[in-house]
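Selected chains from the complex are presented in situ; the others are not included.
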Amino acid sequence: MQQNPDQIRRSYRQMRLIREFEERLHIENPKGEIAGFTHLYSGQEAIAVGVCENLREHDYIISTHRGHGHCLARGCDPKGMMHEIYGRADGLCKGRGGSMHIADLTKGMLGANGIVGAGQPIAVGAAVACKARGDGSISVSFTGDGASNQGTVFEAMNMAVVLKLPKLFVLEDNGYSEHTGSSYGIGGDLKTRTEGFGIPVWEADGFDYFSVYEAAEKAVAHCRAGEGPSAVLATATRYFGHFEGDPQHYRHKDEVANFRETVDALKQVREKVTEAGILSSGELDEIDAEVLSLIDDCVESARTGPAPGADIMMSDVYIEY
Amino acid sequence: MGEMTMRDALNAALKEEMERDDSVIVMGEDVSGGAGGTSGKRDAAGGIFGVTKGLLPQFGEDRVIDTPISESAIVGLANGAALAGMRPVAELMFADFVGVSFDQIFNQMAKFRYMFGGKAKTPVVLRMAMGAGMNAAAQHSQTIYPILSSVPGLKVCVPSSPADAKGMLKQAIRDDDPVVFFEHKALYARKGPVPDGDIVVPFGEAALLREGRDVTVVAIARMVQFAAKAVDKLAEEGITCDLIDMRTTSPIDEETILESLSQTGRLVVVDESNPICSIASEIAGLAASEGYHDLMAPVQKVTAPHTPVPFARELERMYVPGPANIEAAIRSVLENE
């Protein structure tokens, strides 16, 4: 925990932003205004933020079906995101993508992706561009424990090694792949499997922002130095169901409450930085309040945003046709 | 004859076939669920749409196989088990995931028998949920039966009612050829009458749901319902249509369609897919060749536009052909001679 107050303030705010964005969606969702599948990231905030705080302007990230956290951590506009989730014409993707396809190319955010395991080879491709530019930029993919069993993920790892690309693989084990525990579907273990391709892996406690930040710092440095791909393996949990509406029969009813009470990422940062005297409780409360009101704004504005019309349905299939 | 949802009808078909034949096994992601979870409860999912619910408790882990997220391997698993004498029913969850498993469908299961000189049989059933209606956007809403129907060696089912769903799934399981079985998401919860007992619906026989004089309306899966609405509405005005539910898009029951066309002289084809190289194109093409001499007006294809499936409610509603589009198409073939 050698970070300066500004860095911590920013990271804490990012984590709080993700948390409140997701907790609020969990409240809004049952009201019926939000369409489609919504996969929430609450509980894993330290991973997205711990990794993305190590990134630079020209780096790329690619996300998963559970993309809000990665988008926010990468700096996507929360209001644009909320409008997108509500299917508004002025959402980040004009209401055509929704929760599962939020992207912002101007931020180097190559999209959430509804196909599990599809993002990894794409991110490897972005790493080809990074290498060609020679500016030390890197490309990052996020991969769930369940997704890690998809063949494309292994192909991506192998390809990144063969081409010696600046590619960071972030493996997020949140305990579940839909309704199945992550241990069930993984032959061997995530670390050994990744190392088998010749990729160094830094492990982290995914509830602990500092742990993730430090692991990512090393892994990112490896990539930027031109040493080829690297990986971060972080373990945490998701606080909500696989998607909103999931009755979670597979889960002990106290499981999440225990995590929330003991190792919650936000709680941990707050305790550590106040105890260490880096930031005061009051400063953190201010951030919390600011974020809460921002989220209020986002939801209010999204609820009444403009509906997309036929022109939006028919456009952007091609650039020129 | 009871009323049940398509979901329950499919579930019953699986259960009955598994009881009847030990070689029937089920596999896929979360077909039971709960393995490795902290509640200790298995069958926690029973399939993401609940179609395989209750099978694990009854038939055990050796016959109801939860898999990792590895669709190529899931379909491969089914293919290999079938070559080795079993009757696997693999679930692909969303039809869009054909993307990640296409080789095992397109180059493997469809071709074994032919390539291997007729010595192999590959009695795989590949179940998948298709279609818009859940605002699941571009990668979870497609109806790709045209692509699958174009592949020689595959049979393709697109049931529109609970009874057909049950009877066709039973036929699919007993069939010695590989069958791709599409279940429309928007139909799972719809109820309909299902005859008691062991019903089997043969493939390649379309169903004539309404009889009429004026127009032949051919529809698929969810579009059958919308077409029925349009047809019933027009009937009140005295415009009557033959309404044909294709039921399988491979094989195609060309006879029933051409026979109806020979009576009406007018054709509307309703297909939720994108328009190019669709089943709508195929049937329209059939009318231009085999049906030419009967055709008294331009064929109308009613399809989704040539765009991915959009997310927002307003957009998805525009994207999916509805009763109003079908009604307009029927009127137009009557006007335009």
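Lettered A and B in written order, each chain numbered from 1.
Throughout what follows, contacts are C-beta pairs under 8 Å (C-beta built on N, C-alpha and C of every residue); 3 or more make two chains touch, one makes a residue touch a chain.
Fair warning: this is a prediction, and the values are worked out from it, not measured in the lab.
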Per-label copy numbers for the whole complex, where each distinct chain appears once: A x2, B x2
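As a working rule, only the chains that are shown with their structure count from here on.
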Rounded Å distance between chain A and chain B, as computed from the means of their C-alpha atoms: 35
Complex contact set, residues of chain A against chain B: 35-37, 87-88, 93, 95-98, 100-101, 113-118, 146-147, 149-152, 176-186, 249-253, 255, 307-310, 312-314, 317
Sites on chain B touched by chain A in the complex: 29-30, 33-41, 44-45, 48, 66-73, 96-97, 99-100, 134-140, 305-308, 310-316, 318-319
